[in-house]
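I have a structure I would like to understand better, so I am pasting it below and will then ask my questions one at a time.
All protein chains but one are shown in place.
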Amino acid sequence: MVSFDFTYHRPSSIEEAVQLFASLQRQGKTPIYYSGGTEIITLSRLNLVFADAVIDIKHIPECQSFDISQNQLVLGTALTLTAIEETNAFPLLAKAASEIADRTARNQITLGGNICGQIFYRETVLPLLLVDSDIVIAGKSGVQQRPIHEVFQQSIQLQPGEFLVQVKMNAAYLTMPHVHMKRRKQGKVGYPLVTVSALKKGNELRTAFSGVCPFPFRSPKVEEMLNARHLPIDARIDYALQQLPEPILDDIEGSAEYRLFVLKNTLWDILTELEEAER
Amino acid sequence: MSSSSKCEIPLTVNGEKYSVIARQADTLLFVLRNHLGLTGAKPGCLNGDCGACTVLMDKTPIKSCMILAIEAIGKSVTTIEGLRDAPIQRAFVEHFAFQCGYCTPGFIMNAHALVESTPNASEPIIEKWLESNVCRCTSYFEIEQAVKSVLAEKQASKD
Partner (left out) sequence: MIGKSVIRKEAWDKVTGRAKYTHDKLQQGMLHAHLVTSPYAHALIHEIHFEKALSVPGVRAVVTGKGLPLTGEDLRDRPPIAFDKVRYHGEVVAIVVADTPIQAEKGANLVQIVYEPLPTVGSPRAALQADAPLIHENLGSYEKNDHTYPEPNTNIAHRTKIRKGNMEKGWSESEVVIETSVAFSPSDHLAMETRCATAEIFPDGRIEITASTQSPFMIKKLISTYFGEDVGKVVVHTPLVGGGYGGKAPVQLELLAYLASKAVRGRKVSVWNTREQDMITSPVHIGMEATVKLGCTKDGMIKAAEILFLFDGGAYSDKAIDVTRAAAVDCTGPYRIENVWCDSLCIYTNHPYASPFRSFGHCEQAFAIERAMDILAEKLGMDKLELRLKNAILPGHTTPTRVLLNRSNVGNLPACIKRLRELIQWDQWQRIELNARTVRAKGVSCSWKTSTIDTEASSGAIVTFNPDGSVNLMSGVVEIGTGSKTVLAQILAGKLKMDIDDIHVKMDIDTQSTPEHWKTVASRGTFMGGRAVLNAAEDAIRQLKAIAACVLRSPIEDLEVGYGKVFVRDDPAIFIPIKDIAYGYKYPNGNAIGGQIIGRGNYTLRHLTPLDKETGAGKPGPEWTVCAHAVEIEFDKRDCTYQILKAVSVVDVGEVLNWKAAIGQIIGAMSMGLSFASRETFLFDRYERVLNPQIRTYQPIRFGEHPEYIADFIKTPQIDAPYGARGAGEHGLIGIPAALANALSIAAGVPLNKLPLFPEQIWRAQKGK
């Protein structure tokens, strides 16, 4: 139950959405883009979100696009996690999506919502970071495509009135060797203790993390250490873990010490799995 | 409450057309229960965590506590009240797949969508679907038996 009131708007084109946002703002309102709505509804119940107008982007055709061509995969941000999982165009992303929440919730949670949400795990971002994807953003100045590394730094960096339309990635990445591991405190449903996505481009190992810090990230320094193939795996992991962007999380999912233990083991599993595959 | 936030919402629920005047911020669960008197879908957490509020929208299970009623415009909503002699209902009865019955409507809607959409569902698929719902009374084993019995019937009638 949302205890405050808002108006609901359902634009059918990008332009309409952007204009709506601007005009609502001019009327002194606080509009918010609305995709799956799951986070907006559940957090506003706890007064952690406020809006007096919501703009549902699910009915914008571009946001629902699913195009796979020879060299590019285009995913609309309003696709549900279930759709991403079941179409399986990008197996690593499909795997990451399939581990979030539970299936019924995934019928509602969207890709864009997961990337832009407040709940800081944002696990679908990990594969997107690994494949250097591009993000299509609509805003006052029209529609533009920008590298994810530019617009996603810990969280999505948008100007007021901007929203995510699509995510694009080079098809060459889709079939590269990869692993996704989500470790929970206990059981098969729930937030991650740590989640690691990894992809191998040639000999280069790429890794992205969630649950380790209060934001998902990919770190060149961490990757440099993990790729220091002249060292034994243990040492590579130890050095890599000294390069985390922030001290490791310490919260109700697990203490910092224990997380570190789990993260080490997870990295070990990932490195051995991907490097064993080489032989 | 500003009157502008209320509006008329046309809904199709269990094949019947309704029109309700509700707040645009009202969830589907709230409207089903408080406006249409369809109390089969249950509030268990209002947070997307328990599945007690599960209904079908165009045959897909959703948690009705996490969707606005207004989003259901143009869609076909099915609640437990809309199931008539679905095999899964009988299977739940025969396999003692509930005790207090509070989680049951949500479980049944999810399981119904599963057996209808994926009659050849494997064990991992059954798990993946049904882990969306929490039951505190049964051991889940009874529910598993109920679902499997319906799948088996479907297989048998296909062969």
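Chains here go by letter, A and B, matching the order in which they are written, and residues are numbered from 1 within each.
FYI, a contact is a pair of C-beta atoms (placed from the backbone, for glycine too) under 8 Å apart; a residue touches a chain by one contact, two chains touch by 3 or more.
Owing to the predicted nature of the structure, the values given are computational and were not obtained by experimental measurement.
Just so you know, the chain we are not showing touches A, B across the whole complex. If you put the hidden chain back, the residue from B:Ser19, B:Ser139 or B:Ser157 that touches it is B:Ser139. Interface with the hidden chain, as seen from subunit B, comprises residues 1, 23, 33-34, 37-50, 52, 79-81, 83, 89-90, 92-94, 96, 98-105, 108, 126-128, 130-131, 133-144. Panel shows subunit A; residues 1, 3-4, 47, 185-191, 252-255, 258, 261-262, 265 of it touch the chain omitted from the view.
Following the convention adopted for this analysis, only the chains that are shown with their structure count from here on.
Chain centres here are Cα averages; for subunit A and subunit B they lie 28 Å apart.
Looking at the complex, you find that subunit A touches subunit B at residues 1-2, 4-8, 36-38, 41-42, 45, 56, 58, 98, 101-105, 107-108, 188-189. Residue ranges of subunit B in contact with subunit A, taken from their complex: 1-2, 4-5, 23-27, 30, 46-48, 51, 54, 60-63, 65-68, 70-71, 110, 127-129, 131-133.
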